[in-house]
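What you see is the complex with one protein chain gone and the rest in place.
Chain nomenclature is as follows: A and B, assigned in order of appearance, with residue numbering initiated at 1 for each chain independently.
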Amino acid sequence: MLLPVMVFVTGVAVPAGWISEEDLVSLVRNPATRLVLVGLVFLFLFHWAHRFRYALVDLGLGVVGKQAWLFYGTALIGTIVAGLAALRL
Amino acid sequence: MTREVTRPLPWNWWLKKAAYFQFMMRELTSVAIFAYTLLVIWALWSAAEVGAFSTFYTFLSGSLSVWLHMVILGLALYHTGTWIALTPKVTVLWKDDERVDPDLIAGATSILFLMISGAVIWLVLM
Partner (left out) sequence: MGVSDRTVLDVYRYQPDEQTEPTFQHYEIDFQDNWVVLDALNHIKAEIDPTLSFRWSCRMGVCGSCGMMVNGEPRLTCETFIRDYDTETIRIEPLSHFPVIRDLVINMDDFMEKLPTVSPWLIPDEDKPLEDGEYLQTPGQVARYKRFSMCINCMLCYSACPVYGLDSSFTGPAVLALAERYNLDSRDNGVKERAAVVTAHEGIWQCTYVGECTQVCPKDVDPAGAIQMLKLSYALDWAKSVVMPMSGRS
């Protein structure tokens, strides 16, 4: 739901110069923003892991049980990294 | 017992019918979500140091980033759009024993999507 607008912000608004570096960094440093972003990373990654895993299964490339840990594991690690990054401030 | 013929699904089944192909694209565009998530993690990570964040900001302003973003935006809109179209399948509402029109639910979800998007743009740019 939120992905297209975020892509719009970083992909259009930033290169167009609508947001200055200072504004963006203070936005990302805002604790509320960080919480939201980590939450979104979690949702995005698990959504991807699930859809992509089943896409591979539907393509006849995978056995459901065996590769599951690979995708959800990646999603989990990504979420942890995002969490740590958010706490680095 | 007679001998029966089994016909396994060919690997390219999803190329054989437009609807199957659209389904597979919907699923595969989730890769765009994954790619973008890496960018978000980068933003979070670099925000701790001014220098690192400058690198990130400069990357965003570059043409490579703009091209990547356009591709991701296209895929993300397709992915989101197809999922919005599915919402009335899950949300079956009843009003006085009449089923609420599925198009109405999909429409409401789309409006909600636009409102949230607008709110984010307003918050970020203010």
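The definition used in the following text is that a residue touches a chain if its C-beta (ideal position, glycine included) is under 8 Å from a C-beta of that chain, and two chains touch if they have at least 3 such contacts.
Everything quoted here is computed from the prediction, not taken from an experiment.
When the missing chain is restored to the complex, the residue among B:Ala19, B:Leu64 or B:Met126 that touches it is B:Ala19.
Seen across the whole complex, the unshown chain contacts chain B at 2-9, 13-14, 16-17, 19-20, 23, 27, 86, 89-90, 92, 94, 96-99. Although one chain is not drawn, its touching partners on chain A can still be listed: residues 54-55, 57-58, 60, 64.
Following the convention adopted for this analysis, only the chains that are shown with their structure count from here on.
Averaged C-alpha coordinates put the centre of chain A at 12 Å from the centre of chain B. Per the touch definition, chain A reaches chain B in the complex via residues 1-15, 18-19, 21, 24-25, 27-29, 34, 37-38, 40-41, 44-45, 47-48, 51-52, 54-55, 58-60, 78, 81-82, 85-86, 88-89.
Across the complex, chain B meets chain A through its residues 9, 11, 14, 24, 27-28, 30-34, 36-41, 43-45, 47-48, 50, 53-54, 57, 60-62, 65-66, 68-70, 72-73, 76-77, 79-80, 113, 116-117, 120-121, 124-125.
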